[in-house]
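For this view, one protein chain was removed and the others were kept in their places.
Let's turn to subunit A:
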Amino acid sequence: MKPLDPRLLRRAREARVFLGASVLIGVASGVLIVVQAVLLAHGIAGVVLRGSGVTGLAWGLAAVVAGRALLVWAQEVVAQRAAAAVKSTLRRQVLEHSLKLGPVWLSGERSSALTTLLTKGLDDLDPYFARYLPQLVLASTVPAGVIGWMATGDLIAAGTVLITLPLIPIFMALIGWATEARSRRRQHALAVLAHHFADVVGGLTTLKLFGRAKAQQAAVRRVTDQHRVASMGSLRLAFLSSFALELLASISVALVAVGVGLRLVDGKLGLETALMVLILAPEAYLPLRQVGQQFHASADGVAASEEVFRVLETPLPVRGDRTDVPDLRVTPLHLYDVTVRYPGRAEPALDGFDLELRPGEVVALTGPSGAGKSTALAVLLGFVEPERGVVVAGGSAADEFDAVVWRRQFAWVPQRPGLRLGSVADNVRLGRPDASDDEVRLALITAGAGELALDKAVGEQGQLLSGGQQRRVALARALITDAPVLLLDEPTAGLDPGAEATVVAGLRSTGRTVLMVAHRPALIAAADRTVSVEARELVDA
């Protein structure tokens, strides 16, 4: 593990400013530590050997203590502010990149693992900034000054420290090497645990149905216990390295103290120098020891930041940047021999599919469940790259065009609409943010949801609306766009026949091109023609 990931400095300007400030504070701290030791040693030796007073010296010491307190405070403030800024920068970057990677990538990447990363995972950067990095800076400034000053008084003690001190970074490297994989595994275990919780909570109703919910208490106990055993395994090793480190530091201090004591007896050293060496010796090891103490907390932070960079460095899908998408109001759309295979599935989700969609016509896509009807819509939206075949508009392949401009040609009603927290009107306006209240109302009426008040709360994932209402709000969201082509995935599922007739009439009245996945006879009958997607014979016939 690198003590400081250069990518962190590159991605977040705040981290660079912070590092600069920390170096200044670190150097000042080193100077004050030496001054304090010199004053204390001089004071004690004066009293012991000469019986002199300490009044003047006490004032100097008070000033040094005040200075150290000020530096400690400044360091914490700078670190916390830097951590807050860096986390905020990374959160936005991760979310933005995830969205640009698209729904298929996101479905593979568990959304709850990403949520954990964006919250708990990144919060692990707090100790990294507040404790680890400042100590790292102190560890590279303070010992040099301390040993240098010790050398002016007692070369042998300075030599002892100089020989043992470099052993600590060697241990540090060993710790880093040994715990990196462990820490990664712990991060993974954390995500698995979060996911397990999410699954249990999401499925509690189902578990209760089968009288299995009560058993979950034991299951959670078992899973967390496994997590404990795994964590203890990694901690035993991690603590062992820091044990060696602590031991080395405190034994070295003992060695210096005993050595200095023996040389005092021989009269080779003065008391004042000996005391100065004794006070300074622990200070030489302290920053490194604290780096070691903070190492495990910060290793989580480093693992989290690497997880961040793993997301950020996933390349975005390659698409063209042409913006001259043909107007689908007048240009037909073709799918030739389109085949899609999702990762991990042997059977293609859509196999050799051909389609011509002429402007203004209403086409029903039929076929049994799982034949690839929804996948055909996903191909048109550019969510999935076909393994074979091509989507063509006006003589150009769809992937030559910029994705955003291409998607403006389409409005989509998915099988399970993703409604967002807010009002009904907020959700409809996802289709056109500047739509007026009257336009929103009109879209809702056309979608057969005229009874819904604009300010009606939708709830998270639409849970304050019924399934049918959610679909009609999603339909209104599609209708309010200027998109010439509507892609509808079972737009009337969950509706009673009366509401269904209203929706079908509403669709017809817009005059737009419609490609809809349809199961019901009423909806199929409303189409100009029907295209059947071939079954894969997966659902038993």
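As a working rule, a contact is a pair of C-beta atoms (placed from the backbone, for glycine too) under 8 Å apart; a residue touches a chain by one contact, two chains touch by 3 or more; residues count from 1.
Definition applied: contacts and distances are computed from a predicted model.
Engineer: Would you kindly match the missing chain to its UniProt protein name, picking from "Branched-chain amino acid transport system permease protein", "Cation acetate symporter", "ATP-binding cassette subfamily C protein CydC" or "Acetyl-CoA C-acyltransferase"?
Structural biologist: "ATP-binding cassette subfamily C protein CydC"
Engineer: From the list A:A447, A:L495 or A:L515, pick the residue that touches the absent chain.
Structural biologist: That would be A:L495, which touches the missing chain.
Engineer: Which residue, A:G26, A:G43 or A:G301, contacts the hidden chain when the whole complex is considered?
Structural biologist: Final answer for the missing-chain contact: A:G43.
Engineer: Which of A:V17, A:V200, A:V390 or A:A501 sits in contact with the chain that's absent?
Structural biologist: A:V200
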